[in-house]
Structures are given as C-alpha cells and as structure tokens.
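Below: one structure, written as structure tokens.
Every protein chain except one is present and positioned as in the full complex.
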Amino acid sequence: MFPFNFEWIWDMSHMVFMGGLWYAMTILGIGMTYCLIKAVVDTLQGKGAHH
Amino acid sequence: MKLDRRSFLSFVIGGAAGTALTPLPWKLTDDLSIWTQMWPWTPVPPDGAYSYVSTTCTLCPGGCGIQVRLVDKRAVKIEGTPGHPVNDGGICPLGLSGLQLLYGPSRVDGPLKRTAGRGAGRWTPISWDDAIGEVAQKLAALRGDGRPQAVAAISGSGRGTFSALVERFMTVYGSPNLMRPASAADACEMALYRMHGQQAMAGYDLENADFVLSFGSGIIDGWGSPVRMIRARSLWKERKVPLVQVEPCLSNTAAAADRWLAVAPGTEAALALGLAHVILSEGLYDYNFTAFYSAGFEPWRQMVLDGFAPDQVAQITGIQKDVIVDLARQFAKARAGVALWGRGRGTTPGSIDEAMAVHSLNALVGAVNRQGGVWALPEIDYIQWPEAEMDATAANGLQTARLDGAGLEPHADARSLAHRFFTAVAEGKTDPVEALLVFEANPLYTQPDTATVKKALDKIPFIVSFSSLQDETSAYADLILPNHLYLERFEDVAGPAGLNQALIGLTQPVVAPQRRTRHAGDVILALSQGLGTPVADAFPWESFEACLEETLGDDWDALVANGYVARPVSLPHWSSAFGTASGKFEFAGTYRPAPLEGDKGAFPLVLVPYDSMRIAGGTAANTPFMTKTVGDEILKGNDMFVQVNPQTADSLGLREGLYAELSTPRGKARVRIHLTQEVRPGLVAMPRGLGHTAFDPYLAHKGVNVNALLGPVDDPASGLDAAWGIQAKLAKA
Amino acid sequence: MEMNARQHKFGMVIDLDKCTGCGACMVACMAENNVPFKVDETNKRDSITWMRVYKLTNGKPYPEADACFLPRPCMHCEGHAGHSPCVSVCPATATDYSSETGVVSQIYTRCFGCRYCMAACPYHARYFNWWDPVWPDGMEKYLSPNVSPRMRGVVEKCSFCYHRYQLAREKAIYEERDEVAEEEYQTACTQACPAGAIVFGDLNNPDHQVARIVQPDAHHHFTGHSKIAFRLLEQLGTNPKVYYLTEREWVRKMCDQYNFGPQAAGH
Amino acid sequence: MSIKDDKAHAVSDAAAGKKGGGTILLFFILGFAASMVLGWVVFPQLLYSTKSQPFDFNHALHNEEVGDCESCHFFRQDGTFSGVPSLAQCTDCHADVLGESQDEAVFVQQYVHPEREVPWRVYSRQPDCVFFSHAAHVIKAKMDCATCHGDIGTSTSLKPYQENRITGYSRDIWGQSIAGFKTHTYDRMKMDDCAQCHEQAVEAARQAEMMDPVTRHFRQEIAPMIYPLDRQAAVGSSVQTQRDACFVCHK
Partner (left out) sequence: MDSALFPKGVKRCPTWQFALWIGAVGIVLLWGVYAMLLCWLKGLNQTNMNDYYGFALWIWADLAVIALGGGAFFTGFLRYIVGKDELKNIINFAVLIGFICYSSALLILAIDIGQPLRGWFIFWHANVHSMLTEVAFCLSCYFGVLTIEYIPLILENRQIDRVPFFHNLAHNMHEVMAVFAATGAFLSFFHQGSLGGVAGVLFGRPFAFREGIFIWPWTFFLFTWSAAAFGPCFTIFLLKITEKITAKKLVKDSTVWLLAKISGWMMLTYIIAKTIDTLYWLTVTAPAAGYGAGFFYDNWFYNFGWLFVEIVVGGFIPALILVSEKGRRSPGLLFLAVLLGVIGVSVNRWVMVLQVMAVPVMPFDTWALYYPSWQEVATTILPVAYGVILVSLSYRYLPVFPNEMELNAAPAQAEAVVDEELPVQAAVARA
C-alpha cells in the first residue's frame, strides 16, 4: 500500500495503480477539507443562520 | 463554563482526533490480527531435537520396516525404512497413520472392569494387581476343578515369541483350545502340507517372475505383504512382466493388470484346470518335474483331460476358449511364470481344492521352489525353549477334544478352525466354555456371521480382552487388560506373509507407554506366577523383554539397531524338497464348487466383499486419516454404498444413490446404491472393513460390517471357511 | 536468501501405470503436514487433502471397463513467468511463486480467506479451513513442528513439503555445502509411495530423475518430450510442474484436454 | 413542537454557539489531551502484563564459566539450532547445587530433582508460522548473535518478561517503544525488521548486477537462450514482490 510496505515495488503497476488511487483519495481528502474549513469560516462569519 | 451537549460532543471529537494520533487504534488492529494468527485454541507443536527409531509395523502381517521420527520424545511421523527387504522405504496408509492409533481416542486407558451389562460401555478402572489377580483367581479355580479345557484363547498371530508364549501358557495350563482367526495363509499352508508334505509357508519369488497369473489375488489391494506386493507390481511394469488377473469384478488389481479376465465368480479353479488341460494336451509342461519329482501326476492328468477341455471350461467360467488356450500357452512358455491364489486380501481361507488346483498349475510348469516361482518356506525356528513340565491336570485337559474340531477327523490336518469354535459354542453343542482370553484379535468384528459370534460370547461367562484399543470384542468383554500398542512394546515378527526371504523383524518401544497399559507378555508371566507350580515353572523369565532377548540370542543387537535381520534362504533341490510319503510332489486339487449359502430363489444376487488398501479390514481398524481417503462413492455420512452393475440395478428399479435393503440368510442392512460398470451383473460388491461399532467417533457407525451379512461355509476338504460370498437380495428401502 | 543461486524448478513425475490408488500419498501428506480431520469427512468438497487421488473410469460397459488412479498434488503452476492462476489473483500477496525453487507458497497467517485463489485453481488443489482444526485430546502430540497448523478461515495447499527443503538446506549449510542433493529433498508422498510411482526433483537439473524422464522442452511451454507424458489440463496454459506418465491413451486424452480443441489430432 | 418554537430554539442555539466557542475549544483540547495520555501512557501499561521467569539466570557468569555461547546454544548435527538449553544440558553441571545463589537452589530443587523442564519465557519467541534458520544467518551469513538478540549474553540477570495480553508474545517482538521506533537492529523483531535486512541484501545484489552490464545482459538475456534449463535465479526470488519468496521465512 505504501512504499515502505514489504510488497511495494517501484514499478509500472504500482505507480499506475496506486498512483491513480492516491490521486483519487487526495482529491477527496482535499475536497472534504476545503468544504469543512470553508464551512467553519462561513459559520464564523455568521452565514447560514436561518432567517 | 457549562457542561452541555456541545461540550461533550467537542470532548468526544477531540478524543477521537487525539486517539488517531496515538498508537492505540493501530496497535490494537495489528495485535488483533496477530491474535487471529495465533488463536490459543490452535495447537502449536513444540520443537526439539529430531531423531529416528527403526522398528517394525505389526498392524498387518506384512512386516514392513518403519522408522519413527521423533521430536524430543514425541513421535511425529512414521515412515518406511529405506533398504528394508520388505518395503524399502515404501509404506501403506495404515502404517503411515499408526500415530493416530498411538495418541488417539480409541486407546484403553488402563485395566477396566465391566460394571453394567455386556456392551453397555460402562467400566470402572481397576489396578493392574487387581486385574491380574482376578484373572488368575478365575483360572486357578477352573484348574482346581480339573477343567482347564474350559478356558479358551484366541490369539491374533500364530507366530513369533508372544504367540509361542501364549501357546506355552495354554499347554502348561492344560487347555487345547487355542485358536487363531483363519486366513488364506492357513489354506495355503494346508495345501502345501498335503502336496509338499511339510509344514511351511508359501513364499512367492515375485521379483523374479516373468509372467504372473493371479486367481483373484488382490495383488495391490492388500494381498500378502501389501507394500512388497505393490513394489513387485511396479517392478513388473518396468520389466514388462505381464500380469493377468482372473476376477469377476474390476478390482484395483484388475484395473492395474495387463489383462483382466472377468471370470464367473467361484469358477477360478475350473479355469486353472482348463489352463492345465491346454498345457497337458499341448505338452507344454515340465517333463523333468512331472516325471521324476512328482507323484499322482497320471490320475490328476487324466482327471484334467477328462473334465476340463477349454470349451467345457469356457462354459463354466464364461472365458472364451481361445483366450484360455492363448493364456495357457503364454503361461507355460514363460521362463518363470507363477500363478497366485487367495481372494482379495486373503482374509478368508477359501477352498483348499482351489488352492491345490492353482498350485498344481504351478507345479505343472515346474514353478515349485524355483526362481520366480513358489517356495515352501518352513518357519524360522528360533524359538528354542526347553520342553515345559506338565502336571496331570494339564495332561488330562490337553487330552480333551478341541472344541473347534481341528486336528480331529475329518479335519486332521487343520490346526485351528476359529469359525467352528464360535458356531459350536453358540449352538451349545460343546462342553461349556467358562473363560475366553482374547489376544490381538477382534472376533466380534472380523469373524463371519457376527451375530453367531455374539451368541457364543453370551454363553461364555468370563471374557478377558488384552486389546490396546477399544474394539468390538473388548467392548463386549468383562475385563480389559490393555496391552501396550506396537509403538510402545517389544515384539518379534517372523516371516512376513508370502515373502521369499527368511526375515525376523523387531518391534520396539518408540515412545514411553501413553496410557496405563502393560505388555500382554508380562501379564502372562504374571498370570503364570499367580497360578503357581507347575505353570509358573514353565516361565523362568523376569519379563517379556528378557524372554525375547534370550530367545533371539545373537540377533538381538542387530534387531535393536536396524529393526530386522534377514537370513539367507537355501532352496532344497526337488529331490530333497518334499516330505510326503513318496518323497515327491503330490499333484492334487480339482474343481468342486462349494455352493454358496442361501436359496437362489429368495436371494437371487450374490454378495461379495472386496478389499481396499484405504480400508483396514482386519483386527486393525481404520484411522481417521484412512477414513478420509475413502471415496464418497463408498461412504457418505454414515451411509455405505454397495456397488452394482447398472444392468442389475435396472432390473430392480434401483438408481444411483438410492437407499436399499440388502439381505442375506445371515442378516440385513440398509445401504445405498452405487452404479458401476466395474461390477459383474448379478453381483453386489461391498467393502470389507467398515461398520465398526466400537473404537471412536471417527470410525464407529460408518457403514455396515460385511461380516454381519456373511456366513461361514465349511470346506469339505479342510474344514476351513470356504465362503467367498453369499446369496443376497437387494430391494428398494 | 541465496543470491545468484542456481534456479531450481522442483517438479514431479507421476507414473499412472504404477499408481495403485492405495492412498499412501494422501495419508503421508496428511501426516507430514499436520492436516486436520473431522468426524465426518465424506463430503469430499470440504475435506482437506492436499494430495488427492482421483479415480478415472473409461466409461465402457462391463467387462470393457477400465479404471485409473490419478494423484493430484498442487501443480505448482508456473503459468507465464510465474503468474500461475492462483498467485496473481491473491489480493494480499499471501501466495507467491518463487523463481528460485518454482514452488507456489502460501502464508496462512497472511491469508484472510477471500478464496479467490480457490476460484482460480482449475485443479481444486486449494482447500479452505471451514472449521477450526481440532485434534482429539492428546492426538495433537503427533503434530510436526516443521509445519504450522492452520487456523480456521484460511486457504491451504500442498507446499511440495517445502519445510523438508528448508531442513535439508540447513543441513547443507551446516556441512558447508552449496547444494541440496536430490535425495535430500523429497516430498512425503514421494517417499511413502509403495509403488515408486512418484518421482520428485529439480526439472532444471538434467541429472535429476524428473528431468531425465520428461525432458521438459523449454521452447515449447515445457511440455515433456516423452510420448506418454502429459500434464493435467495442458491446454489451459497453467504450465504445471507435475507431469504424468501413462501408456493408456484414454487417460491421456481425458486429462490433457486435447480432446475437444483444434489440436486434438496432434500432441 | 411548532415551527415558531423551532425558530426560537435555533436562534438561541446560534447565540450559545458564539458565546460557547471558547468552551467548545477547551473541551476539544481536553478530549485530545486525555486520549493522548490514554494512548501513549495508559494503553501500553494495560496491553502488557509483566511476568517473571521461573528463576533468575546470569548469562555473564555462565559465559565466564563455559567460555562461549556455543557450549549451551549449539548447532545439532542436522544443522538445526538447539536454542534454549534443555534440562539435560544444564544437569551436566548442575546435578546438585554448585554455587550459593538462591536461584540455583530453586532450579535444582524444583526442576533438576523432579526432572522437569524449565518453562522459560523466551523473549525472542516468534510465531509458529515463522521459519528461522540459525544456520543460514550464523553460519552462512556470519551474523553475530547480538544483531538480533542484543547484549543478552553479557547480562547478569533476566529482565522481566512483558507479555502482550492479546497476542501472547513478548514485548521484545514489537519493541519497547510503543510507537514501534527502533534504534538498534535488535530492538524489534517483526517481519518488517527481517525484511529490512533482507531487502538490503537483495538490493546490494541488484546493485552489484547493475554495475556490470555485460554480465547482467549475459545472465538475463543470452544465457537463458543457450541453456534454457540452466537459468540463474533472479535477484529476489518472489515473482510477486521481487524480494524473497514467502516460504523463505514462513512455514
């Protein structure tokens, strides 16, 4: 899974497969972090309080 | 500061975030998976120093050399001894799984005394002193009454020091009633006695034969010394030695043979004589042997020429005439052709006429005492004990007639007829038997017609079993004085079945006794002490081991080191080979088919047992590993399949897998049907060795014991059991 | 870890004409490898037998019927460049092909029991531990320390008795030898077979009996040169290292799968 | 509950949120800190139970008496390693009490006389699935005992045995550091630690091959064509990992 795992090899398969996967996970992680932080900031700015 | 819902939530979130940054969740995840890799209920075998001990396997009469691998003091594996004359490193499934018997749940823990009805399985452990005391008291009382002959004994093996010890004990005690379960070896021995005039075992020089003709012998199904036979058969493959199998069904041997002759069951002797006819009429026989070293050749020749012309034999056996002629020529022209006899594994003795007919065929081509032929091997005579002193009680007891009729007319040359003993006792036709000692035998399972055996045992008030394992007979005994298992004791094995060598094997303790057992030899010594003079005087040895060491003399050290000693065999020339009155070989044997038991109208089919290397059929029972190798076309759950030809099944409306009731004049059983083209139409084939009721859950109640459905048929010529099957009926259940 | 050691390719040749179907190989394997057993083992589809002997019949009517026994260990398929059917599918790298010995290994403690390898193996050589291995009280004494007993929930299979190779190598190292001799490393089934039907050794070593018998043709997918040699399901391309010998044509045709395909005529 | 109530509630909640910002943060930090203490301090305490050895043993003293490790920890004729000495070995010297130590008295009374093997708790005991060849490491690779076992040979007494309550193994396998860090080769004995060393060796061999392109080319390309059956093992025998195959270390 990680380069320090016993099974890891620096080869095409690992780089393509794991690369794609880490890429996708990074997007999800960054996306969610962005949403969460922005939500905190928005809330502190008083946005979203109803009516 | 207010402790509200939000604060709590915040605390929990903080805690969760913090926890993720500690080793706790990760280490727990890892440790839990390590826990699954090391579940405490999965055993971890301790390691240690590896070593091997050479010994001999006694689970069957084959006499294979085995070496047991030890890790410190634990026995972990049984392997064949490389270079051993019998098995040269090879080993059979039973021998391989001996450790399952040694450490298994079937072992008797120590001396047991019955506390409820026979067979109820309720026992109380007693001390060895009490156990031996009780037996000694009983035997002393009967002897005091002047009725030592009321004590009978069954001993599994007829040879070796232990067997001799039992025989000596019975002799000085004063009972002639010592029996051993009969097998084809007995019939063979008797045939040799009549034709060669000497008490000898048949040794087959199969490794040097160049044409093998087997009359139903299960060469690779357990006949003779099984591993040696399988090795010999591989040798034939390599040397292109043809093997012809004469047998009604496609046994493994038939499938492995170069040619399978699907003979009508029970007509094998006719085929042998048919072959003899061709050999005689075409002049292919050994003139030298028949002319100078045989007696009774002419009348026998006339009998064959008159009654067994190929087309007549073709009628009887269902084998085509030209096949018979062709086979006879091949057999006769072979440099070292040999014919074998003894159905399947040779569990039942069979017709001695048939044995003699086949042996005559061997003689006809001069295959007697010749390289690649049949040898008459006298027992290895190393047991040289001084004659025991007997008192009047013993002498009187020995004067009484044997209960099984062996040694008396009409069966004067029979040495033991176990099946007749049980029938006679069951029928109450004999003087009462007051006590029965059972050594290394399990008649309640292995004797044909187990119901009768049970009836006989019911009439014997005191049964003592010396079995290491909880077998059927010991389950029905009054006292169990468990012997050590073969891996825990000393014992000698003389001359493995059918071997062409004089060999003594030694079984020696590989591990310390695992249970509270005692060597049956030591128990006999203790019993004799308990009986006092003169019985005690016949046993001057301190222990069985001492007795054995003394008996084996100079061979002892070599035996302990290697597990066996082999002695050269010198074959006497024909001129001095025969001990008959004429000093020559006596031709004998004809085809006198003994009718099978049962009415053909009521029981239109014929039940034949078959043997398999994967099922132990004798006194030794299957181990869990062996049962595991049994196919699901033989055993499924606890149901057993009988094999029938689809043609037979069709006529009865039976299909694959259906339940059916199999009945014979001796009993009935619920079985399932397996259709196969390997079985002759009209026959029902059933494996021998299943249907145990004792031992352990890994073995008990799986299938049906074929012996419960079979009955013995007296061979008029020998008194031995000549039955090879029984009339039977199969109906949808 | 033997760097630049000679590349071994351990394999087996089983002479079906010598095999008697006695089952000694099965029991030897069970005894050697701590294979567990249950009270009822008659469901052959959940009964662990690393080495299993199949019975083949020619399907002809009595008395033309014929039967043949076929022992089936793990074939230790080489596939293409070590990608045997089972090895490349294992998601957790719990099974592996060793290019040093040609043995397909299985780490029981790594396996988490997805059974994909079993789905991949056409020979049914892989077995799952559906139950906890339980030995009757006291019987665990015969367990060998050289093979770890498997826990419930993992797949196991024949290892060509690799532990024997390990022990033989230890001895060789101790005696300061480079190589393990042919007779020093033999599988339990080979050793036990009373018929001598199983021959085991290094297919890459021309001095070894196995190589002499089959003379695998490296330029043709390692098929054997012998006319009577075949491999089980040859056509699948699993490139197994167990070769069979038989003079009986019906057995060869049934086993190597050349009966349906376009190459049915030639072999 | 009416819509009106809801609205009021929401407004008050929002107000509370603003006011309670500090409190919330405080509780967050509290929770964080508590879990840190739990995970780093309390958890290791709970995870391991400390067990004592049957009696103490002085390696240094024995080393002095017998001279070397091999007298007690030796290779057998078949190349296997004896490991922890059996009672029989100890009894060669200790048939009766030799010295004055209390531990020796315990040993002789409780184990030598009743002929009972000493149930040592072995710090380096590996799971049953591990095959470890001392011969391959000590004889072939000429490694020092201390590389894996540390300086136990010079110790004067046995340290307490910390047993992992879940796995049943000694703490020495995972290492004293709960985070799994190590400074010496012998600090941890998990698979990764074996792998680390083996990988270095495989890597070194690979480097060696890389350095000589001619040899490498011959070995990998030419030789297999000429002698198809006589190939050299590739560096790292596993097809899956290009390192050592599973069975090298697993049984």
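A few notes on this one:
In this document, chain identifiers A, B, C and D correspond to the written order of the chains, with residue numbering beginning at 1 in each.
The rule is short, and it goes like this: a contact is a pair of C-beta atoms (placed from the backbone, for glycine too) under 8 Å apart; a residue touches a chain by one contact, two chains touch by 3 or more.
What you see is a predicted model; the values in this text were computed from it and never measured.
Touching the missing chain, out of C:129, C:166, C:191 or C:205, is residue C:129. Contact with the omitted chain, checked across B:36, B:396 or B:501, is made by B:36. The chain not shown here touches subunit B at positions 29, 32-33, 35-37.
Even with one chain removed from view, subunit C keeps its contact list with that chain: residues 43, 45-46, 54, 56-57, 70, 79, 83, 85-86, 88-94, 110-116, 118-124, 126-132, 151-155, 232-233, 235-238, 254-262.
Think of the hidden chain as still there; on subunit A it touches residues 1, 5-7, 13-14, 17-18, 20-21, 24-25, 27-28, 31-32, 34-36, 38-40, 42-43, 46-50.
Criterion: only the chains that are shown with their structure count from here on.
Distance between subunit C and subunit D, defined via averaged C-alpha coordinates, is recorded as 33 Å.
A straight line joining the Cα centres of subunit A and subunit B is 74 Å long. Note: centroid distance subunit A to subunit C, computed from Cα atoms, is 46 Å.
Residue numbers of subunit C whose C-beta contacts span two or more other chains: 93, 108-109, 148-149. Within subunit A, contacts with two or more other chains are made by residues 7. Against subunit B, the residues of subunit C that register as touching in their complex are 15, 17-18, 20-24, 26-28, 30-32, 34, 37, 39-44, 47, 49, 53, 55, 57, 59-69, 108-109, 132-133, 135-145, 148-153, 191-197. If you check the complex, the residues on subunit B that touch subunit D are 1-2, 4, 6-8, 10-19, 21-24, 27-28, 31-32, 34-35, 37-38, 40, 44-45, 47-50, 72. Across the complex, subunit B is touched by residues 16-17, 20, 23-36, 38-40, 43-44, 47, 76, 78, 80, 82-83, 86, 127-129, 164, 166-169, 174, 178-180 of subunit D.
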